[in-house]
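Removed: one protein chain of the complex. Kept in place: all other protein chains.
Labels run A, B and C following the written order; every chain starts at residue 1.
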């Protein structure tokens, strides 16, 4: 009953968001503030605004949320009430972020999203990886949000206002501007899982797949991109911040693409690819030009569509097969069952991967090309940042094509070299049941789950043309060749049944271990120190005070020997001493 | 107006006396019902005291007018007056006190302590209520001190008699430590008050606020240090917090709720009401140290929480961290910091009250508050209580949109922009450390949720007797939950009250 | 003349007092006390306070010392020298007394170092008696009451309590 109510509310709310976006489309930008309280010279309050960016993001959020809510109706059977409630709350929080004109309102939405993300990752709280992934996600983003909050302070106090529409980079001194935006960038990096706070996103994958699609691919992690786009004037006013952003984005996109190449679980591959694609958006933003911003937002929209689609497809695999690990999927694939049993999923996932890999004609191709083009224009003007972005995006195109091809082939196709075997993934799970699974019961998902897939697949193709096709044919040719360069090795490895995975990539460069050693272990150590300190140092003072009182009382009791003469002696000594003291004082 | 204030001061005392005086034995529930009626009337009275029209109006109150003033000589030979009044600083705290006591009495209607003697417990709660409201409305230093002390003994008895029934020695020790440390603090505070009187010639807070004791050294500094240390014991500030975990952990549920929700506020209220306005220059001198200790409290309290194995102790230690934020806010002496401290006072009272109610409920159901013995997977066994615990944890870790956020945010903002006389660089360091403290806060609350609520239910099968959220619990907690959300989304409800501090 | 007389008597008094507090035989100490008190009476006489001197001799030497001697007898005080008559604290006590003497002496010297006295003019029994019954009659009467109280107290103290006695009796009966 409650679950049904929440289901209806959830779907209804996301449709409402789409409707609002539709209604707001084309209206003039406007903003209003309310509930303001003066605090000293500053004003703490809320404000909302509408403009093109708001409408765009509202549409993206609304559509993806609707798809996810509908999809979840078929996908989720465990604790649906809390699930749908939280997804709805998340959607509301994202809407808050999108429409906020007050930095504090934005922060509220920003962090409520984080909390919802935490709760939804931990939806399957029976599972250990879900619990730890949830905690990790929340703590890392929270750490970044501290920087974000300080950034708000620096900018707000520097500008004298916390209204986004009133932030004028010209009126903020350059030092304050750089500091503030740098701190904001910390929050953005955390939320969007960029280097060095990237490790939470892959670990967030134990959450339900629709949640991964909505929160960890399409919307929440893209909120960082949104924020920079929203505060683009402020961010682009500082060259330092743009350079930092470009470097972060370049490192991240290469790093995570490399990690994706060695991941052996569909959702983990997709998670790393999300990180990588987000970095491409950031690299577009880091150009500091209107073209770059446009390219980044374009990529945000298409990415939301195709990455949402891919995660929902992975959800179908999880739902129908029970796992998205390569090793399990191969058991079905080696008999060629998976493709035939799940035709719609196969088709839509192919579309999604094609879009991700940048196959010409799909949305991802166009949006990525706009980024490359913007970078090229910028680089041609002699900008180092432009060159950095251009080169790293091009390399990423190669890597992306590689892991997309690898994923597609290994999951859906029998390897001609190793027709019957699990292939290179046997070692992953020594306990794996090598028996033939019962494939006869494998069916495609119910229509309520497939409908969103189809919708998003259509979007993954169609969105590429939404902006009008303005291609720089040379660049398009170059990226296509680059993508082919990436796809071919993947094909050749697969056809030989080999999947070489360098250890350093499998361990994802050892970042997690390092963080554990650098932060978690010392904090635990300090925690024990704090408790020990309380008990043994501060507590000891208190106990010592008590014990000193007892001891003193015992000592003074000992003076009561019962010998009257000692008492008298003491009294006389006292009198003499007092007399001496009185004499000393009076003289 | 002043009749209402005098009424809510006198009513609990008289009601408690009447409750004790009744010769026949009264059923536990009847006593609790009586207590709820009395405290309910007090709650209504305190709400009536709230300035009319100020509920939602966003007009800035330029000066904080004192209302409901009663000012009569009390001990003329000592220059002590019975001067009570309320203003926008004390008003929310009084309402919070009345609310929490009311909820505690209501809670006791159904859920009585195992030790029994509910009649005395209710009477003591009423005495505490009167004492706390008296402290919050006292405008005379000696009266403040007297009310401050009135609260102490009943609380001591509550811990000593109705505390943890598995550990009589422990609860006695906790109660003794509590009472001794607090008395030590109040003795120092009284000494400070006497120094102030010697310097200024009056005990009247209003007069002292209007013509403060100037000078940041000598007698004024000594008085400020004494008052600050005295209050810091009550707050409690690291390293004077050692009484708190024991006292909270051993106290009965209602005791913990009042202790955390109300009693800790006496210290911070005293700092804001007395130290800052009466000794402004000396406060500037000691503020950096106060801020430093507060920051250490934030970090040390959070770290200590990370290693706790007892749910009530954990929440108690979390109070150390949160009160550290309040101390830091006061020490910034900036508008934002002081408002943040006041806001965090209220928010902490509500959220920690709720947390202690929840911890008490979990403890009652499992007969232990040890995390390992309670086991995991409360989401499966007690889904609603576990969900509320998660909610309260999120609120307590300062999630924006819930009440806990605004206080901490304003405190950090205050630390970013402290009063001009204070060293800004130092405060920036404090701000960063306190910000890291919020991450640690999140860490230990998530650890709590992970170790208590989540987990494989197969390992811990639901006990037969464990019932989920009962109606009285829902009724008692609902106001706190509602206020947590309300203050979270509408901070202006309180913030705009404090026009000029 | 007076000074010389007084000095001689005083020297005797001091000497005797020292012996009182240092003698190892208790009875000797008591007898030295007689000497000391007599010497002090001599001092009074040197100051021409004849009545006080007489009372001193009558009451102190005649009554009190006799009482003390009786008490010594009753408590079976040994005649032989007792090395343990002085406690181990005596050096300390001596130091304390010496310091006290120093302080008091210094004070006295500083305060009255240059004063001279003539022997009292009306020291006779007649004079003192007149004053007592003329001026000090009320304290005198109070004192008589106090003496009475002391008398009763001494009797009460030295009497065995009835209950004590019966206790002893009953315990002895039980022992039988």
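The rule is short, and it goes like this: a residue touches a chain if its C-beta (ideal position, glycine included) is under 8 Å from a C-beta of that chain, and two chains touch if they have at least 3 such contacts.
We take it that contacts and distances are computed from a predicted model.
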Checklist entry - One chain is missing here; what is its name in UniProt, given the choices "Membrane bound protein complex subunit mbxF", "NADH-quinone oxidoreductase subunit K", "ABC transporter permease" or "Xanthine dehydrogenase family protein subunit M"? => result "NADH-quinone oxidoreductase subunit K"
Checklist entry - Among the chains included here, which ones are touched by the excluded chain in the whole complex? => result A, C
Checklist outcome for this item: Even though one chain is not shown, chain A touches it at residues 554, 557-558, 560-565, 568-569, 572
Item to check | Where the missing chain touches chain C, by residue | outcome: 2-3, 6-7, 10, 13-14, 17-18, 20-21, 26, 29-30, 33, 36-37, 40, 43-44, 47-49, 51-52, 55-56, 59-60, 63-64, 67-68, 70-72, 74-77, 82, 84-87, 89-90, 92-94, 96-98, 100-101, 104-105, 108-109, 112-113, 115-123, 127-128, 131-132, 135-136, 139-140, 143, 146-147, 149-151, 153-155, 157-158, 160
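The rule we apply is simple: only the chains that are shown with their structure count from here on.
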Checklist outcome for this item: Of all chain pairs, the one with the most contacts is A-B
Item to check | Reference chain B; chain at largest CA-centroid distance | outcome: C
Next on the checklist: Roughly how far is chain B from chain C, centre to centre by C-alpha average, rounded to an integer in Å?
Outcome noted: 70
Next on the checklist: For chain A versus chain B, what separation do you get between their C-alpha means, in angstrom?
Outcome noted: 37
Item to check | Of chain C, residues touching chain A in the complex | outcome: 87, 89, 92-93, 96, 99-100, 103
Checklist outcome for this item: chain B residues touching chain A in their complex are 58, 60, 177, 180-181, 238-239, 241-243, 245, 300, 303-308, 334-336, 339, 377, 379, 387, 390, 394, 399-401, 405-406, 409-410, 412-413, 416-417, 431-432, 435-436, 438-440, 442-443, 446-447, 450, 453-457, 489-492, 495-496, 499
Checklist entry - For chain A, which residues count as touching chain B in their complex? => result 35-42, 44-45, 82, 104, 107-112, 115, 118-119, 122, 125-126, 131, 134-135, 138-139, 142-143, 146-147, 149-150, 153-154, 157, 523-524, 526-531, 533-534, 538-539, 541-542, 546
